[in-house]
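For this view, one protein chain was removed and the others were kept in their places.
Chain IDs A and B follow the sequence of writing; residue 1 opens each chain.
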Amino acid sequence: MANVAIKNLTKQFGDLTVLDQLNLEIPDGTLVSLLGSSGCGKTTTLRLIAGFEQANEGEIYIGEERINDIPVHKRNIGMVFQSYALFPHMTVWQNVAYGLEQRKLGKDEIKKKVDAILNLVKLSDYGMRKPKQLSGGQQQRVALARALVTEPSVLLLDECLSALDKKLRVEMQVELRGILEKTGITTLFVTHDQEEAMTLSDWIVVMNRGRVEQMGKPYEVYEHPKNSFVAGFLGKVNFFEGRVVEADKNTVTLEMSCGTSQLNVNEVSEAGKDAVYAIRPEKLHVKKLEAKDESATQLRNELGLIGTVQFITYSGNLSTYTIDCNGKTVLAEVQNQGKPEEIKVGDKVHLSWESTSCMRMEEQK
Amino acid sequence: MNNYKKWLTAPGTLTLLVFAVAPLFIMLFYSFRNDSGVGFTLQNYVRFFEKSFYLKLTGRTVISSLTVTVISLLISYPLAYIMAKKLKGIRNIVLMLIIIPFFTNQLVRVYSWLIFLQDGGVLEEMLNVLGMAQDGLGILYTRTAVVISLVHIFFPYMVITIYIALERIDNALLEASKSLGASAVTTFFRVTLPMSWSGVVSGILLVFVPCLGCFVEPRILGGVDGMFIGNVIEDQFFEIYGWNFGAAIAFLLFAMVLVAMALIHRMGGEKQ
Partner (left out) sequence: MKNGALSKLYILGILLFLYTPIFVLMLMSFNESRYNTLPFVFSLKWYEALKDNTTLMTAMNNSLYIAFVTGICCVILGTLFVLGSQVISGKWKGLFSSMMVMPLSIPWLIMGLSLLLMIRAFQMDKNMFFVFAGHIIISLPYSVLVLQARIQALDSALDEASASLGANALTTFRRITLPMLAPAMVAGGFLSFMMSFDNFVISYFLIPAGITTLPIEIQSSIKFGFTPEINAVSTLIIGISLVCLAVVGAIMGSSLKSIFNGGKA
């Protein structure tokens, strides 16, 4: 086991810069997810660590050792491929034994280790089958067993759950987490699925255009995204973008393209500057405004936004309201409490939130 | 680190360069040689274009090859269509039966037509039995016999290429076309045919080009009337020893092949 460190890693394919001075530290024994949309450089990072590609600049360390110039087969890595890449002409047992044979282990030792790992992934009875005779989930476990059995210093997982259907994927996530906890191996997991990354990882690294946007614990990157890319990539979000006209203790008056609004926020920006604030739909409180309601005037005076409901989508546990606030479309999610909400399309509503929920984004560009 | 691996292509590529590409240039070189052995001349080409015999023969070769191609297309497309879209259980058996003749000697197949078509042969006997008797069929040693045997040899190529193209078409596309109100005929011309066009084009290529250069079939089945341009080249090399002139005709044939390939490829380009 060892930590993995990446320093100023740059990779170009022709004119295209896929990785741009990437820095990354994967602590020993943790599971780190590289999360990003396709083309963000996450798979390239993985392939550079594995050694399938050569970096143009920068260094990769496993433990204390610089591995840039070490060929793949001497790096002592384990990898699970997106397609699993099980050798179709070998049985499950032979697939798993393959890596041990390369390490010139004795026959008895190989048998002991293969049996143990097949037991761990619950495939003891399938050793003599060919990969084609297994289900997708079973193939996945074989691929995992094959990568783990050699006790690599680092385990690399390349979108390895994406081929499974949703139900199986969720089961496998839990199982994978269990197996990895037992082995305590340093793991790097590449995925474009944010939910998967949240469930599995100790740390999440959000990547964009060959750079790290943010690295943090799952709740950190969700609750405290650094910038609008991270906020937008993980979960849903409403952005308020404009020029600060007035700044007070916990409120800013923001002049946006669709009008000016006063927002209570976690952190104020200087007046006269451009700023972006973000708030997640589930953090909004939605109150219906009755025309003659006495609370109406009260609410109008409170901080927040007033708008008209345009759509309502019902998805079981949640209702999502699409609300037009002076030309600005805002999403709000409300937990269903058993009684259908009174709010209907066309109703006027008042939106409010805790000041900590409205987060200032680091400026982009 | 993968750099050394690309050199694995070298042996094959070199073999091709030395024994397939270079000889073509040598052929070109000979075609400009003087029969006296000194200096270069255009005489060999002039001779070809001067005599109407060679031009006529070239014309007839092209027309015969086109005939073979069109007949092959006419019988292959329906067959491929039936195989791809109508047959279920016996599809692979039929496919096998179409492929098997590829593995029988081409010469033997030509020879089998000789036996079948000859006067007093099996076809004549069969027609006799049916009462369509006629003493002396007179098919053998004509251009017709050559065309029949060329179709026989080459149409399976076309069946296979069209079949593969048709098999790839998702049946849902045809259903979609019909659901949008298109008749079977419209569906065929607007969806099926354009989507299988690539198979038709490669089929045409695989039939027309070898026909242009054939000389064995005409020699055996064609008689005096059924000769192809290939036979003139053969004669120059084996009978008359006019190698330089032979090389010139062969190069013109090669040029025709290239032009034909370019034209056929363009046919493919327009539709896709």
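Rule of thumb we're sticking to: a contact is a pair of C-beta atoms (placed from the backbone, for glycine too) under 8 Å apart; a residue touches a chain by one contact, two chains touch by 3 or more.
Because the structure is a prediction, the values reported are computed rather than measured.
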item: In the full complex, displayed partners of the excluded chain; value: A, B
item: Candidates B:Leu57, B:Leu174 or B:Leu205 - the one touching the absent chain; value: B:Leu205
item: Option from A:Leu19, A:Ala50 or A:Ile67 whose C-beta touches the chain left out; value: A:Ala50
item: Options B:Leu42, B:Leu127, B:Ile240 or B:Met261, residue touching the unrepresented chain; value: B:Met261
item: Residues in subunit B touching the chain absent from view; value: 2-3, 5-13, 15-17, 19-24, 26-27, 29-30, 75, 78-79, 82-83, 86-87, 92, 94-101, 103-109, 111-116, 118, 120-122, 125, 152, 156-157, 160-161, 164-165, 198-199, 202, 205, 209-210, 212-216, 219-220, 230, 233-234, 237, 243, 246-247, 250, 253-254, 257, 261
item: Sites on subunit A contacted by the missing partner chain, in the whole complex; value: 50-52, 71-79, 81-83, 85-89, 98-99, 102-103, 146-147, 150, 156
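In the analysis below, only the chains that are shown with their structure count from here on.
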item: Subunit A and subunit B, separation of their C-alpha mean positions in angstrom; value: 58
